[in-house]
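Okay, handing you the structure first.
A single protein chain has been omitted; all remaining protein chains appear in their positions.
The first chain written gets the first letter, and so on, giving A and B; residue counts start at 1 in each chain.
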């Protein structure tokens, strides 16, 4: 057993030990044990993933662990990347969870499930056979469902969210199962190596791709299979939200990449159909747009973050789709570039979404609410959380010097330079894709200015926000770790690019690992090593240099102003036009902030507003009360899921007539079914 | 196109600049050196003075050419242009507006009402002249004052 194998085994062992120990220790120290165990397992897991990304492959077959086929595990650079991301998120979530669990989450089930959830997410990218993958996948689904339901006793919405999640994730499992079973049947074996060598007929191949794409896309929260995500993520405890949103949804991306670019390789010799990847690109584009639009008008902080996850997964899928598309067009360099952009965005998204969900959790912990309309004024009351949220928001809005900017820049570069290579379909799709990426980036800016500016700045809009106090050190520590990752990724993305290029090499063997963005020669001048050079494309950008230049310019200006200024700063009364004082309710709220955008995108969002005027009894002209109610429903959910749910409901209602409680009738059903079967068997030769 | 023709036909409307006004400028004005932003406060005026201020900043008298400009926020202002007797309801807002102006700050009382309450002196809703509420640095007499007089007062502040 080599380095990644040993490390992965240790990580899984730590998870299991923590899960077994947690119920046994007293509730007082349980969160600390579970959190530290999870964090340690995450750290070791991240090291395992890193080792795999560095090029140490590992595989193992444990025939006795599962009946029939046994367990097959393997770590290649691609799997290693996702293991590393999961591990990193688990470290932050584990540390953070120590403090967060004081909030009545120290129960046995929750604390024992958390490490198991992490273990399952470490296993999924390491699975090397269909049955192993499916078992790990189901373990991930069940443990995350248990964690989503952790606070079901406190809020009624949790139950509904859990139900949605359970149904959606299992429908997804069925789709994946069907797809992979079809592939395994065609390959006469279920180990991934056998699948790679299989030659499926085109129709079966398309069916396998579509089924697995649907299943994995539902996990990634891709529109229109996203309905569970904005429900489950807000209702889960915040460190679990972070794990789900930053690590679990990635597994959907992993699945699509693994199946589409790797496992179906043998079946699609001579090129996979381009429409697969245009479909992925389109699904990604729709998700990015729709997700960020819903986030932009959402006033619930965690729901906003959930929709932002849909947006970011959409961007990742756009990169993935573009990569597949370029590969079919015979442009391996561009394909590699797009894929590196997608994978880098996975890493970046994991870093900043962990941070943001944890910061949102701290706000929830301190104020008891996640409604942006009643928050505000946290800058003075929770200074560290505010600063940390600002770092995450900067990254999420894809502005320099945030880390999200780097991956979106790479994505745009790959899209922009592809025109000559992509034919008419590309000439139509790619400019639109660039427009979608740009618009989603712009809306992300609006979204996070709202989340940060309204939620944290100015004055508190409610007594709950007024009473907020800073979170305990463990929660700050978890957030600080995530913020450090964000900063490192923002300033030195060139460090992890070789690892990403190796992961790309496993998916696109046509492209040598050295293609894609390469960092300059290490021995060259200092400027070269921090600049992203793209091989074959004359595009360069240096995040570190930009950040340094901005900081230098700010210091320069501050110094110049201080030198020239003749008078000191005076604290003055807020300019309230001379009357006042202005009450906190006169501030712009999240809803009012998003109103112009809501109006601009009226046709897509279809907001529902309702003004209810109650006149006084004496006269219709004297108003006693006006109630204004505004709601932006998830339109896709309502249009698409509404009819299906109604149909299922109707069938269920009809079927109720069959079950009227009479035992005689049930016996009759059994009798007639048996008789019918026997007759059927007798008739069929 | 018709607008273009009109612009060409009309040409310059601004009257030639009169001689630079003589007279004492408040000491704070020395620091402003050719750029004074005004925030206008109507403390209870009949709007006669407003019409004249409007005309002082209009194309004919064009006070902007001397470096004076009306702004939207007292934070951006160097001086207040106060008109009318200070009514009870405007007493506190006027004081607060004055407080909101960053140092160095000046106040010009425009019109007879602002100087000594004019015909409204002693009325039940009047709190007093502007100088009873905030320190006044310059005064423009007249009911309403002529735009030339207002421009001259502004020029004393801008020094141009």
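Convention: a contact is a pair of C-beta atoms (placed from the backbone, for glycine too) under 8 Å apart; a residue touches a chain by one contact, two chains touch by 3 or more.
Assume contacts and distances are computed from a predicted model.
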item	value
Chain excluded from display, named as in UniProt, from "Simple sugar transport system permease protein", "CoB--CoM heterodisulfide reductase iron-sulfur subunit A", "Sulfate transporter" or "Formate hydrogenlyase HycD"	"Formate hydrogenlyase HycD"
Residue of A:68, A:574 or A:611 touching the missing chain in the full complex	A:574
Residue in contact with the excluded chain [from A:13, A:104 or A:435]	A:435
Of B:62, B:132 or B:148, the residue in touch with the unshown chain	B:62
Residue among A:469, A:558 or A:659 touching the omitted chain	A:558
Hidden partner chain, touching residue among A:24, A:582 or A:645	A:582
Subunit B residues that touch the omitted chain in the full complex	3-4, 7, 10-14, 17, 31-35, 37, 59, 62, 64-67, 69-73, 75-76, 78, 100, 102-104
Subunit A, residues in touch with the chain not shown (by the definition above)	296, 376-377, 379-380, 397-400, 405, 409, 412-413, 415-417, 419-420, 427-428, 431-432, 434-435, 437-439, 441-443, 445-446, 449-450, 452-454, 457-459, 527, 531, 537-542, 545-546, 549-551, 553-554, 556-558, 561, 564-576, 582, 584, 586-588, 592-597, 599-600
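Criterion: only the chains that are shown with their structure count from here on.
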item	value
Distance between the centres, which are taken as Cα means, of subunit B and subunit A, whole angstrom	59
Touching residues (chain side subunit B, partner subunit A) in the complex	73-75, 90, 92-94, 96-97, 99-100, 102-103
In the complex, subunit A residues that touch subunit B	567, 570, 572-573, 575-580
